[in-house]
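The complex is shown incomplete by one protein chain, all other protein chains being positioned as in the whole.
Right after this comes chain A.
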Amino acid sequence: MATPHDTLEAVGAGLDALDAPVASHRAPVWQRFLKTGVPPLVAFALLLGVWQGLWASAILPEFQLPSPLSVWNELVSSISSGEAFGILWTSLHRAVFGFIAAVLIATPLGLLVAKVRVVRAAIGSLLTGLQSLPSVAWVPAAILWFGVTPSTIYFVVLMGSVPSIANGLVAGIDQIPPLLPRVGRALGAGRLASARHILLPAALPGYLAGLKQGWAFSWRSLMAAEIIATSPQLGVGLGQYLHNGSSLNDINMVIAAIFLILLVGIGIELLLFRPLERAVLRARGLTGAL
């Protein structure tokens, strides 16, 4: 005969089996591709179809609306001549360096604003305000200060991305449930240990959102700076390529440039930020939006 203790143990084991959330199985690769890969491809094909139709109806003259094929030819020729890689490299390495510098500046800045009351009172709203200031507004000033040099471009990129990253970190820290640091204190964590093992990991989703936005801002700031600040000294980046297309009245080149700019933006999002964000959210069981 089972003792009361054994019975309770069995009840406990039964509860564990019943109450534990059912682990969801990941669908096979082809199913996931069908769900997430096909819709954007279909949308893109539709867009191409509309474009082709508009061009065929000849409402707009050829120098305003080229055919998809002629833009494609422009892209292919610039890629096969190797020009496209040079242009992409020039812009991408600037964006990446600028972004890394922005992370290095914005992270301690965000920590200061989040944790030191005086600093928050002093520059908290300025930081939020800077986020709504288009960073292209800094270009004229930067040209006057630094001339048409890489410094100008990096300055504009930093002014664009630092506020986003810092604000993301601040938001991430503000949204930490107060119970977690309290538990840390109850477990005997010092200030430093608490920051490293509780505050930073807990703020990670917000920080990551800030990084993502910071990248987007640094990329678009870079494009703005490159379009306005052009000189032989700076070489040809995507912005200059776009600028050249406009100067030459070459609509094919202009649309090819826009396409490349978009491609980089989407590529970095898909290859870097989305997998990172998914991994972080999945580990916390925040899979609602995935």
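Criterion: contacts are C-beta pairs under 8 Å (C-beta built on N, C-alpha and C of every residue); 3 or more make two chains touch, one makes a residue touch a chain; residues count from 1.
To be clear about the criterion, contacts and distances are computed from a predicted model.
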| item | value |
| --- | --- |
| Protein that the absent chain corresponds to, by UniProt name, given "Nitric oxide reductase F protein", "Aspartate carbamoyltransferase", "3-oxoacyl-ACP synthase" or "ABC transporter ATP-binding protein" | "ABC transporter ATP-binding protein" |
| Residue of A:Ala45, A:Val183 or A:Leu263 in touch with the missing chain, whole complex considered | A:Val183 |
| Residue among A:Leu60, A:Ala122, A:Ala193 or A:Leu271 that touches the chain left out of view | A:Ala193 |
| Which of A:Ala202, A:Leu234, A:Met253 or A:Ile268 contacts the chain that the document leaves out | A:Ala202 |
| Missing-chain contacts mapped onto chain A | 5, 8-9, 11-13, 15-16, 18-21, 23, 177, 179-180, 182-189, 193, 197-198, 201-202, 204, 280, 283-285 |
